[in-house]
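Below is the structure I would like to discuss, written out as structure tokens.
As you look at this complex, bear in mind that one protein chain is not there, while each of the others sits in place.
Then we have chain A:
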Amino acid sequence: MAASIAIRLIFFILLFGCVFAFEDDFHEELLVKPMKNGQVYTSFQFTTTWNVSVEDEKSFEHYHLFSKSLGEVLSHYSVQELHLSLTQGLWHYEKWGYPVHDAPPGAELWVWFRPGTENIDQTWTDLINVLSGMFCASLNFLDHRSVVTPHLAFRPTGVTPSHHQRLFAKNIRYATLPNENVCTENMTPWKKLLPCGARAGLTSLLNAYKVYDTSYHSLGVHFRPICMSDDCSVHGVELVQSLAAVFDPTLTSRSQDWSLKKLFARTMSSSCPVASSSIAMVDLSSNFSSPFTLDPLPSREEIALRGRIKVRYAVYEIRDFARNQRVFNLAAKYKSEMSFSANEPPVVHAQRFQTGYGQAKGGVMSLLYNHHPKENIIVNYLEVIPWFCRVYLHTLKIESFDKTVHDISANGTIRKPMHFHYVPGKDRQRPYHLELLLDLPPNSVTRLSFEFDRALLKWTEYPPDANHGFYIGSAVISTVVRTAKHINDTSESFFLRLHTETLLITLPTPDFSMPYNVICLACTVVAIAFGSIHNLTTRQLIGGISCGENAVLV
């Protein structure tokens, strides 16, 4: 029990962003990370900070850099913290490492409401409707049938009103929409929230044709209250808008070379005039395995310590380039034409499958990997299963294996979760919500599996194209690790959140044309019967002798 409390404390770690007392500030940042397999990860981050208290509704009336349309929504629905991501494609942890902002395929939204918010469920309903209009996404489907109140997985990332802590714990809502298709219509409203719009600065690179032609892209909006002074006496708010895309330059040409022009089909001629800083960074860690040269030369090089690992970055001050009226086209030229190497998998990652066969029963199996050679890693595993998969908790099995064992169908060491939180689902009302705190031994694979029954839906509940199947959202794994190649953290240990694959399951689906077929068949039978009876009763039957014209049946 004591251990569980200690672990809980770890999850309370808050990430403070300390900014000095300005009215408001805007920073734009681009990170380019060439990966060892030839793909290029680009991550844009636009940060707006504003020194108003999130609790003070009066201050959300006059806006400067912060977007008015979003600010109004946040203050009207008493949002303490909001994290929205819209993603297309799956992030491959084994190949790509960890992203800056982790996001599952589809849409994910989690919101902390301010303490004292009355009727949170209603507020959530109103909020998702507004957001779905704002971002042109079907977020309005994140209703009570898919929303849960996570216990440990999602803690506030910003400053919390400490005196309300107990009341606060129930004020979170989390929901995902795994089947959401993300495209330009989501990016256009997202761009509108930026103070420079799409015209100047790094946003001018965001060419929807190119960005949505990638194997992975993710839009994010993250709002949280932060400290504006060192002693945290002044609170402010921070809005981070992120966009990540993984390009594959080797697909279109026979070389590994990339440039901003090649990736985005655009170049940049100015920085955003209202931005306090405008930076592009290139991660040089893959420079050892496949050496490349950068053109133009960076303004400076920086070495950052990322969890005991040194990472070198080439940093460009875009404003310097813009001032000299030069077009900023960052390009990398590789020494050899193609040189790929395999990426070593990150410390923790996971995979999830669907098990079972037939249309009555099914199961879910997750494999959680801990690649750390010596240390145990404690992870929190959150699974939200829609109500139409009726989970049998007694079938939950957690076993761990040595990493070298390949046959995972064998029996391993049975593990008990350190902490266990389960809210059973209710038909058409709420999903199944399972949270487990697991201790992953070093160099191991942990197998977690459970079974469920597939429900038969009412005929109006099937979506259009019901034979496509139904999605189960990603499982969320949150943990604190000591070492990993992570990007925006310099502390000794840092918080990590990963998402697994979504699952597509088929439910027993009726033949929807059947009612009409039945109607047609029944009507035909009735019509045939009617026709013959009608004939029999209305025609005069005169048998036998032919009597000239009178013999005609009438």
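Just so we're on the same page, a contact is a pair of C-beta atoms (placed from the backbone, for glycine too) under 8 Å apart; a residue touches a chain by one contact, two chains touch by 3 or more; residues count from 1.
Basically, contacts and distances are computed from a predicted model.
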Listed names "Proteasome subunit beta", "GPI transamidase component PIG-S", "Trafficking protein particle complex subunit" or "Polynucleotide 5'-hydroxyl-kinase GRC3", matching UniProt entry of the absent chain: "GPI transamidase component PIG-S"
Residue among A:Leu251, A:Ala360, A:Leu504 or A:Val526 touching the omitted chain: A:Val526
Listed residues A:Leu65, A:Val182, A:Leu263 or A:Val481, member touching the removed chain: A:Leu65
Sole residue of A:His27, A:His76 or A:Lys333 that reaches the chain not shown, by the stated touch rule: A:His76
Residues of chain A in contact with the chain not shown: 61-65, 68-69, 72-73, 76-77, 130, 133-134, 192, 195-197, 199-200, 270, 272-274, 516, 519-520, 523-524, 526-528, 530-531, 534-535, 538-539, 554
